[in-house]
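Every protein chain of the complex appears in place save one, which is left out.
Moving on, here comes chain A:
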Amino acid sequence: MKNTISHRVADFLKNFPPFNLLAAADLQTLSGQITIIYKEKDSPVFLENDIPHQHFYVVHKGAIALKKSNEKSMMDLCDEGDIFGLRPLMALENYKMEARAQEESILYAIPIDTFKPYAQRNNEVGDYLIASFASNTRNPYSKSHRGKLYEEGLELNPNAQNTPLLDLQKVEYSKKLVTCTENTPVKTIAEKMTANNVGAMLILRDKLPIGIITDRDLRNNIVTGKYPITVKASKIMVSPVLTFTKNLTITQAQMAMMKSDISHLCITKDGTSDSKAIGILSKHDIMVALGNNPAVLIKAIKRTKKIKSIKRIRKSIDQLLSGYLEQNIPMTLTSKIITELNDVCIKQVIKISLRKMSDKPPVKFTWLSMGSQGRSEQLLQTDQDNALVFENVPEENLKETTDYFLELAKIINKGLFDIGYAYCPAEMMASNPNWCHSLDKWKTNVTQWITNPGADEVLLSSIFFDYNVTFGDVGLADELSKHIFKTTQNYPIFYLHLASGALQNPSPTGFFRQLLLEADGEHKDSFDLKRRALMPLTDAARVLILSHSVKFVNNTAERFEKLAQLEPNNEETFLACSYATKALLKFRTKQGLLHNDSGRYIAIDKLSKEERIKLKRTFKTIKDIQELISVRFKVSNLMR
């Protein structure tokens, strides 16, 4: 019987080893026996010491984290096409680590009984399995156990988790070679290096590497005037090239570079210079592999050409974040660095998306991040909130222009989704025709919100007015901000509405000074940190700063600091608010990293006494600022 879905599964599997080694007909039969499993975020696939399932697993969509349950850190992260949970089935023993969905995932469960005969019959498949069990790497961002289907070593070396074996990992080199011949003029070489954004050019003769030219060689030989820019590559190239096999470990590579004082190595097929060059390895690649340095990460993000690679780098941003929190790095600095990294990721997504469009943008445009990303408070990934403003165009071009930007926004929104920003459930995204307008249309909309403030308009303003330029022309956003300030000054009643909106969430302690907990739903009996503690502060800062017409200070803590300068008589209250905001943000981020979610809901009974006192201390501040607002904007009790 025809089975379209198993064709689809086979089509996916054939791209990944060892399934690519199977005959098409065999793969088809195997696929017909597969079970497709959907895993919600955080749900387990199997637990440590569980008896083995009848299946092993291939990740189709999403990501699965493997870890020992008594360890905090992850052993391995499997994504699209990765196999896990095979070794226990082969070795007939219980699972040695737990597998849990890091994000919402779809898995293909492959029955071991059906698969085994293929592995036994097909030597290549068997070889692959043995090789990948024995070897140790594919992804430089995971711990040293990457790619091990067999989880051996864990017991041989009980200290394995504590010793960073990372250095002995094989390196991830760049497989995309940028090359030329020995007769190429250096001007062309420099142009090519710039276009490809690389720091070195490999010189080939008959596909064999004979020399290398790096940024440094260009500086030393050309810029100094030693040679003209028309000189041939052979004149200045460093020759011979140091060549290695692809099994080089990070430590070996570092040693080689240090010894010869060079920054690039060439990877060839058999490791000698007499075989075909297959890749190039730079000092930078090694630094990325070693990891956690924001500057290196930013460079790595800027070099990506695919959305998928950004997603992988994002994982190390989270590692960096949890490291900062553990080391108690000041929150202001932490949030600056992480926001900057997030920002670079989003910018790169937009750049890649622009390349996917068939034409250049017809007019200037600005990509605005709204909500927490706009306020530079987004440490963990949440929903996306964004909007697009483009330059005014003549009426007859409006439709065409709007269509262009909607299409672009759609690609960008999808890209952001792919790197982990969920779609906004209220569709506040630039791909929504309501959030993608010309400057004039935005002005009209904003005026409408300010002059007729109902509950929705106040909500919209509070989301929108925290915008920040992520990409594109700053002038457009500047003009829009000017317009907002002018209009709000003419309609002071708007402040009253915004202020009453800010007071909608009551101070977090109830009548008996108990924490207000959620009454129903999945988060019953937990504390909604966002709604009850962070939002009142954010809303308060917004209305106050807006009433002072201060532009481009979007971060809530910074807004309070600015307010403290502007109103010395309230300095103490505002500084307390700034401190409370940072404390709560840190709290939320820690909780989020702990539970792999947005950190919004906190189980109070899981907190330590100290944490609880800290949390409660911020509530007094919230109460103070709410009182200040209610008096200043004369929000009567009737309006609340």
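The rule is short, and it goes like this: contacts are C-beta pairs under 8 Å (C-beta built on N, C-alpha and C of every residue); 3 or more make two chains touch, one makes a residue touch a chain; residues count from 1.
Here, contacts and distances are computed from a predicted model.
Going by its UniProt record, the hidden chain of the complex is named "PolC-type DNA polymerase III" among "ABC transporter permease", "Ion-translocating oxidoreductase complex subunit A", "Metallophosphoesterase" or "PolC-type DNA polymerase III".
Shown as candidates are A:Pro17, A:Gly32, A:Gly81 or A:Gly199; the residue that touches the absent chain is A:Gly32. Within the complete assembly, A:Asn434 is the residue of A:Ser69, A:Asn123 or A:Asn434 that touches the hidden chain. Think of the hidden chain as still there; on chain A it touches residues 1-6, 8-9, 11, 31-41, 61, 104, 106, 109, 414, 417-418, 423, 425-428, 434, 454, 456-457, 459-460, 520-522.
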